[in-house]
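Rest of the complex left out; these chains stay put.
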Amino acid sequence: MIKVGVVGGTGYTGVELLRLLATHPEVTLQVITSRSEAGYAVSDMFPNLRGHLDLKFQVPQINVLTECDVVFFATPNGTAMGMVAELLAAGVRVIDLAADFRLKDPVEWKRWYEVDHACPEILAEAVYGLPELNRAAIKKARVVANPGCYPTAVSLGLLPLIEQGLVDDQHLIADAKSGVSGAGRGAKVGSLLCEASENFKAYGVSGHRHLPEIRQVLAGVAKHSVGLTFVPHLTPMIRGIEASLYAVIKNKNVDLQALYEQRYASEPFVDVLPAGQLPETRSVKGANMCRMAVQRPQDGDVVVVSSVIDNLVKGAAGQAIQNMNIMFGLAETAGAQIALLP
Amino acid sequence: MIKVGVVGGTGYTGVELLRLLATHPEVTLQVITSRSEAGYAVSDMFPNLRGHLDLKFQVPQINVLTECDVVFFATPNGTAMGMVAELLAAGVRVIDLAADFRLKDPVEWKRWYEVDHACPEILAEAVYGLPELNRAAIKKARVVANPGCYPTAVSLGLLPLIEQGLVDDQHLIADAKSGVSGAGRGAKVGSLLCEASENFKAYGVSGHRHLPEIRQVLAGVAKHSVGLTFVPHLTPMIRGIEASLYAVIKNKNVDLQALYEQRYASEPFVDVLPAGQLPETRSVKGANMCRMAVQRPQDGDVVVVSSVIDNLVKGAAGQAIQNMNIMFGLAETAGAQIALLP
Amino acid sequence: MIKVGVVGGTGYTGVELLRLLATHPEVTLQVITSRSEAGYAVSDMFPNLRGHLDLKFQVPQINVLTECDVVFFATPNGTAMGMVAELLAAGVRVIDLAADFRLKDPVEWKRWYEVDHACPEILAEAVYGLPELNRAAIKKARVVANPGCYPTAVSLGLLPLIEQGLVDDQHLIADAKSGVSGAGRGAKVGSLLCEASENFKAYGVSGHRHLPEIRQVLAGVAKHSVGLTFVPHLTPMIRGIEASLYAVIKNKNVDLQALYEQRYASEPFVDVLPAGQLPETRSVKGANMCRMAVQRPQDGDVVVVSSVIDNLVKGAAGQAIQNMNIMFGLAETAGAQIALLP
């Protein structure tokens, strides 16, 4: 059994991680930390866990965490980078669900996250945890940067096109829509039911922190910088991201359906739909799955990809567990769940 | 492995049954029938099951169903009663998620369901599948009538009071609220998002089919007829029932919290909250659980119980699997899932 | 034209008041105050008002407010009672949408609101602004206490029964459900879309501030204290309250439909539905209307009333304007709007 610790389990990615870990067959959940909730039963905050998880939140202590095989950080940005060095020194492996280790360039990190990076040397060795791209490196990684939710949906949707150099990669467009849980469990006016339900809006058009992350992924594949317009939107539901991706194709003779099916044929958590079908977010609610379709409407030169995930699962906690499974040589699908529908 | 058949898997209780059966460790799902969808892959209708269930709907055929150990009916009312005799003759056990075997009196059945009962003799032997009341009988039953969703939430909430004869049982009040999935997957105007979201209403005040069912359960416990006012309401969400139950207590000295905790102490799927807490429907979303609280506000003589379930799970498919587990001597919690929150 | 001031226009009752005042034919909106937003355009906070309201929030100043004919307080509880004396002294009439003047007994007020009442003598003269009960007094009032949202729906639903002494008024039950806007625009975790949507729960069972208010209204009519169990619930929508009311009738021969229709025949903002119909909250969304139905199910001795309002309109801003219309001798329906459906 893998001994697991979770730092910061009081947000939505935290509770989702706990839900998935609680039924994972190869895991013992040893410690959950929260400064603000220390001493309280986890199941008092999250009653869905009553009877499944008999732990209390405790103050984070390094000597407790170092008894784990792996520690997940489900903390705000900037927390993990202050604690990782000690954990690595003790031989503990780390999966960070926040953004601390996602951008390889510390200057770029500071530009978007507005503080200096605390450990650039660890940043250098951290592996970006998108299994469909970096599986071999993840297997050996000491620190995995779990991808952002939008970057997961967008990158997986564009990868086959970029890998094959099929499209104008200077004018890529990603129009992405997220449920409100992407904004976290913080008490913000904009996330109130009365503000966010019966409402739809674009936000962050001038620049969103996931933009440099997506660009970095795609540029790494393309071997040169790419041009991407990324517009996130808030959609009135709890879970789910849909990304509609647009690119101008250079060669209309490519069989896009075959390309996508082959690219992801052996991936357990990417599902390319049969030609003509389109994915919907509810088909992945609660499940670690990226489901997608590719089309070229009216036989034109614009490729349209629609890619859906549950932002809290394949976009966060589920992908983190997939990474853990890979790191520890478990079946990659261990602990996976079926989506709830309706 | 138990060989399972499902008749009528195209509604919401059907897909929920399939989701739960697909990951049940002791079950082989052999056949799913649907006249209207025969020949189509189940996962084309319910894409959440892609990769988890590789079956096609087929026309119901008795010789295929008789190869099962148990057959679930997730059909409209009136279907199961026409097929059960042949299945029993072949030694197959039956769990009916519809209403065909819920009301013991065929005259009462006809009054509420408007057709003659097709097999009153089987009705006589059928066991009402509320495990918290009838576990021993369920274990031996050939036919289990899986309870209605409202009756499950209301009956479990009132049982301890009725069993002990603590309240005026001639003026019981059950004010129940259900998500829209309770109305099924049929294309009805009243179930459209544009009709049912941002809207709340009472319905069926003059008489709802679950009223005689609840009265029958409570009368069976009380050993005399009870007076119950039952008002269902439609609440703008997919899953969940909350029932607020009101009764005038005869003796204010009873420790209600202790009574409820003791009554359900050994029940795996009833959770009495600590004093002062109140349940919410999302804490049971996707889970086979009835969570409840009991209070006597302002030290008065009115007891208030709030009881929540997921109408598709403890109110339908999950309770059906709980019954199957009991009937076949499996662990009663086999195949159970944790609720999704948020 | 009536010169109007609004103190505290940044919450949901505030913006609703502004929406209704902006198109009221007999009103000039002179000043809107907010300490936190002073200097900002109202329409920057509430873009639905762009082009309809060209005012900025300003710091509340008594000499500006005293130039109005009437001042509405859409402030947190406890604010109005500190400012009303000066306004009255200047001849300004006041409508308080908060709770400061609702409970006639200052001791009871302190018990529920936890501070001493600042002006018991003004409290004594304040008129409870339920026009269907107190129209004549409202007409002459200097201070109107605009009723709470739940008390409006519950009181109007029970009035005919209590006025006629038809029911056991010691065991009244009010099971009420409110949309999330009733919790205000404050950034609270419990009001987040991810907490409150796809969820239903009871709250405040042990005691809610609207309980003494409803009891006071009903006791005033009954001429003796009444017994009421009041259980509020949170339902996943923005606007709307439904109250299901239960009472044991003493005499089953009363024609309840006729009683209700006659009681409210001349009320412009109470609509008794034809026998057999039930109200839904969306039928009053955005409108100053209380729509209700009365039934006695299965010819039993329990009366069931279902009463719906928009909590922000008949339960707050709309009723405030109705009170203003009465106070200033305008047509009582001036400025009224039709509900939005769907």
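The letters A, B and C name the chains in turn, as written, and every chain counts its residues from 1.
Note that a residue touches a chain if its C-beta (ideal position, glycine included) is under 8 Å from a C-beta of that chain, and two chains touch if they have at least 3 such contacts.
All values derive from a computational prediction rather than experimental measurement.
Peer 1: With 3 copies present in place, identify the total for the complete complex.
Peer 2: 4
Note that in this section only the chains that are shown with their structure count from here on.
Peer 1: Taking each chain's centre as the mean of its CA atoms, how far is chain B from chain C in angstrom?
Peer 2: Distance between chain centres: 39 Å.
Peer 1: In angstrom, rounded to a whole number, how far apart do the mean CA points of chain A and chain C lie?
Peer 2: Centre separation, chain A to chain C: 45 Å.
Peer 1: Counting in whole Å, what is the centre-to-centre distance of chain A and chain B, each centre being its mean C-alpha position?
Peer 2: About 36 Å separates the centre of chain A from that of chain B.
Peer 1: Please output the residue numbers of chain C that touch at least 2 other chains, ranges allowed.
Peer 2: Where chain C meets two or more other chains at a single residue, that happens at 194-195, 197-198, 236-238.
Peer 1: Can you tell me which positions in chain C touch chain A when the two form their complex?
Peer 2: 12, 180-181, 185, 187-189, 191-198, 236-238
Peer 1: Hey, which residues of chain A end up touching chain B in the complex?
Peer 2: By the definition above, chain A touches chain B via 12, 15, 19, 22-23, 46-52, 181, 198, 238-239, 271, 273, 279-280, 282-287, 291, 337-342.
Peer 1: Mind pulling up the chain B residues that touch chain C in the complex?
Peer 2: My answer: residues 171, 173, 175, 177, 179, 194-195, 197-203, 205-207, 227, 229, 231, 233, 235-240, 242, 244, 246, 248, 276, 278-282, 285, 293, 295, 297-298, 300-302, 304, 306, 308, 342.
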